[in-house]
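Before I ask anything, here is the structure I am working with.
The other protein chains are all here in position, but one chain of the complex has been omitted.
By letter and in written order, the chains are A, B and C; residue numbering begins at 1 in each of them.
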Amino acid sequence: MLIVMKADATDSQVEAVLRVVEHLGFKGHPMPGAMRTAIGITGNQGAIDPSHFENLAGVAEAIRVSKPYKLISLDLRPEKTIVRVGDATIGGDELAIIAGPCAIESRAQAFAIAEAVRRSGARFFRGGAYKPRTSPYAFQGLGEEGLRILADVREAYGLKIVTEALDEVGVDLVERYGDMIQIGARNMQNFSLLKRAGKARLPILLKRGLSATLDEWLLAAEYVMAEGNYQVVLCERGIRTFAQHTRNTLDLSAIPAVRRISHLPVIVDPSHGTGRNFMVTPLARAGVAVGADGLIVEVHDQPEHALSDGAQALTLEQYDELVNEVRSIHEVIAPAAVS
Amino acid sequence: MLIVMKADATDSQVEAVLRVVEHLGFKGHPMPGAMRTAIGITGNQGAIDPSHFENLAGVAEAIRVSKPYKLISLDLRPEKTIVRVGDATIGGDELAIIAGPCAIESRAQAFAIAEAVRRSGARFFRGGAYKPRTSPYAFQGLGEEGLRILADVREAYGLKIVTEALDEVGVDLVERYGDMIQIGARNMQNFSLLKRAGKARLPILLKRGLSATLDEWLLAAEYVMAEGNYQVVLCERGIRTFAQHTRNTLDLSAIPAVRRISHLPVIVDPSHGTGRNFMVTPLARAGVAVGADGLIVEVHDQPEHALSDGAQALTLEQYDELVNEVRSIHEVIAPAAVS
Amino acid sequence: MLIVMKADATDSQVEAVLRVVEHLGFKGHPMPGAMRTAIGITGNQGAIDPSHFENLAGVAEAIRVSKPYKLISLDLRPEKTIVRVGDATIGGDELAIIAGPCAIESRAQAFAIAEAVRRSGARFFRGGAYKPRTSPYAFQGLGEEGLRILADVREAYGLKIVTEALDEVGVDLVERYGDMIQIGARNMQNFSLLKRAGKARLPILLKRGLSATLDEWLLAAEYVMAEGNYQVVLCERGIRTFAQHTRNTLDLSAIPAVRRISHLPVIVDPSHGTGRNFMVTPLARAGVAVGADGLIVEVHDQPEHALSDGAQALTLEQYDELVNEVRSIHEVIAPAAVS
Partner (left out) sequence: MLIVMKADATDSQVEAVLRVVEHLGFKGHPMPGAMRTAIGITGNQGAIDPSHFENLAGVAEAIRVSKPYKLISLDLRPEKTIVRVGDATIGGDELAIIAGPCAIESRAQAFAIAEAVRRSGARFFRGGAYKPRTSPYAFQGLGEEGLRILADVREAYGLKIVTEALDEVGVDLVERYGDMIQIGARNMQNFSLLKRAGKARLPILLKRGLSATLDEWLLAAEYVMAEGNYQVVLCERGIRTFAQHTRNTLDLSAIPAVRRISHLPVIVDPSHGTGRNFMVTPLARAGVAVGADGLIVEVHDQPEHALSDGAQALTLEQYDELVNEVRSIHEVIAPAAVS
């Protein structure tokens, strides 16, 4: 923490601040400048709450310096984490592709799409059994029946099942039927759910909240890890901005930003990140080019009849093209992305 | 829904869209224009998913017209709702003031602050027993011990207790100890929690999410009401924008915007809405002037020692001044705010 | 400036940074901490460009501490500036009200509205002769003919004329016909225009840009003042956010934020700040309650026939009510707003 005193702060105000610093068990380093004095603080183990200082007499500003996270940090673990989902991985050399419908609607639909996903060489199948919907009157998913269909897809096609848990009971259920637990954007700061996920025996796919800063997102991962589950994959899925031509604004700068701080793998969701069919493939290419460890993509055999999010689902043909294109890019940039 | 065809859409593409409209059980109204044809849809009961149309050949855009909410709407209930919390109310003629510390830290702290709150004439006491904190390493609240202290505050001072539930178990606990259940901004789209709140026997204070549109916020209230709990108070508490001089950007335009659509009362939180002590009173005045039904404000007897959010808490003296100022404004604008 | 070294930075990297600091003529203060070393920099007169340090080996972050402004600052001039426009003032005890149509459309329209503005006791008349329009095909204003009408309004009603200049030639013209030069939100960082305004003989009304931070806005005022024109009034007119229920999000927290840093007066524009007729009066009340020095409001005698921005213009009756309401609030809060 750095405390900046006002230009007209008196010596006794500076001393009063130094006494508070010492009282908290830290060490203060006054730096008198031409215009104003600043006081550096050392000796703390983590972030200090600036509110200890902001309202003291003569203080202009208290600026955080220490970062509040530990377990997610490259400082703690310099080599990249490879998350294992059975015999598949996310974060290694291979580009991870997670594909499937927004919501599981029927056995026939799930199997038709899973067939195409397996054929593409992807290792992961996505599909929602419990859907977080903005309106209480919208289709909310098939529930446990949807999970049973997903388990059958795994059986039939050998795909790993990635599906969302909306609450603590949902985590229990996904642990029973699935392979990886998705925490959705709207739940990124549902701390009860994060703590439960931290005790789960499955890896977690943690989507970035619509208005989450990088620190908040990483601290949500820290919540999971602090409970003992170190198998966390981050997922950039678009943030909320003023832009109206896209449902969300996919923030691809988050990928290099995460890389600089954390050892956790990070993937991109171009489907929710854009919400519009014609943008999904270009942004999927961009996500791989920027260096993501994988993609999660919505595919539907009949997008025009989808019960949710049909506007962004790719047809099976479009999905095949996407996989071809992103694989070519991944081959080209693989060495660059690593560095 | 209005479907806008591309300029070069053919007659048969228009007809194909009309067939899909009919197939869904609605009625299509083609309107040929100079440049392009538009097709109005009627006969639907609620919002139609635009994805049924967006990817059909020749379609440029599908624009929603119907609103997806019902119970919150002035269409359904033209007179304003007055939420009753025991013998106190929110939404009536009186300005509701909810005040107290961010977190309950000790019995002594709670009682010192409650004393001042009661003296000010406010009817509601706030205080967190379970705190949603960005970092897993920050103070998370006293838990049930905090709730017991709150119940004692009620006993001692006759104040109604407003406190946050973070999950379904939390709702059970607040039902036992409190008078009004707060759903926090980060949980505004925690749909499992909203459904549980909809079955609670206490009124709900529903904070707006950091990046929630007006429709999303109103639909969160609709989730609660759809389960049978019609006692919902909305709370504007600031949204996330690019601005850095304030922790959040308090969006006071939300007050008249809610009034235009909904019969639910709406209050303002200038403490979280700004995050900075010196902004709280000016924005509290503005919140009352814009026509809010009340305020929720953080007060602390020793803000510099607060375990959370000290930077925004008012001292007891500042709180007294705030109450005086907002009461004067409320008297002046009362007839205006009603209209 | 504070330079935070990486956790694994070596002593020689710290020394290399210190050498660069000295080379730039500043003094470095190394502060070794438990986890990492930080280096404070003093001896600089203004803000240091962080890019001198950000890419040096071992550097994690370079954090700005000094603020880049001088003339706008309370450090330089602790008492509030009162801007004089002839015998009227902005920033003093009286609430300044600037009212009139978005664009001057005809002599009859301008006079009808000016009549009502004078009757209300307001001292300033607004009206655009040159309109910045998003589309090249929209009405662009009457040009110099509009300015002549404004000059006649001044003659007839004794109102001070506030009107926008879009470019350097526009400043020449407003100097000839008007009393106060408005720099619009879209031109807030048109630095050529700001420099010309800094040489003008009239006071400047400087609107905040749609995505301007507080610092950028204050530095735009600094551009004007650095050329010698100290008569600057700031105007909050709404920022661009994700919210869709309002055209812009009026950021009233900017008023106390400006007060904390600057001696310049600041007013509020609830018309552009909301873009919707029914929100203007509530937000005008809020703007006065938060402590603004005045309001700028759009009024039209026939809003439904306005050539621009009719949706936000008040009728003459609505305007009269607004003036009454905000005057009552101003009386109530006057002593509070000063403190």
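Everything that follows uses one rule, which is that contacts are C-beta pairs under 8 Å (C-beta built on N, C-alpha and C of every residue); 3 or more make two chains touch, one makes a residue touch a chain.
Everything quoted here is computed from the prediction, not taken from an experiment.
Visitor: Have a look at A:Leu250, A:Ile267, A:Ala306 or A:Val323 and name the one touching the chain we're not showing.
Guide: Of the candidates A:Leu250, A:Ile267, A:Ala306 or A:Val323, A:Leu250 is in touch with the missing chain.
Visitor: Could you tell me which of C:Glu222, C:Glu236 or C:Asp301 touches the chain that is not displayed?
Guide: That would be C:Glu222, which touches the missing chain.
Visitor: Which parts of subunit B are in contact with the chain that was left out?
Guide: Given the touch definition above, subunit B has residues 2, 4, 7-8, 29, 31-35, 38, 40, 42-45, 61, 63, 65-66, 75, 240-242 touching the missing chain.
Visitor: In the complete complex, which positions of subunit A touch the hidden chain?
Guide: Touch set of subunit A with respect to the missing chain: 211, 213-214, 239, 241-246, 249-257, 260, 273-274, 278-279, 281-283, 285-291, 321, 325, 328-329, 332-333, 336-337.
Visitor: Would you write out the residues of subunit C that touch the absent chain, in ascending order?
Guide: 20, 46-47, 49-52, 54-56, 68-70, 132-138, 166-168, 170, 186-187, 189-193, 209-211, 215-216, 219, 222-223, 226, 240, 276-277, 303-304, 306, 308-312
The rule we apply is simple: only the chains that are shown with their structure count from here on.
Visitor: In angstrom, rounded to a whole number, how far apart do the mean CA points of subunit B and subunit C lie?
Guide: 30
Visitor: Which whole number of Å gives the spacing of the CA centres of subunit A and subunit C?
Guide: Distance between chain centres, rounded to whole Å: 38 Å.
Visitor: Once you find the CA centre of subunit A and the CA centre of subunit B, what distance in Å lies between them?
Guide: Roughly 26 Å, centre to centre.
Visitor: Counting only residues that touch at least two other chains, what does the list for subunit B look like?
Guide: 211 - these are the residues of subunit B that touch more than one other chain.
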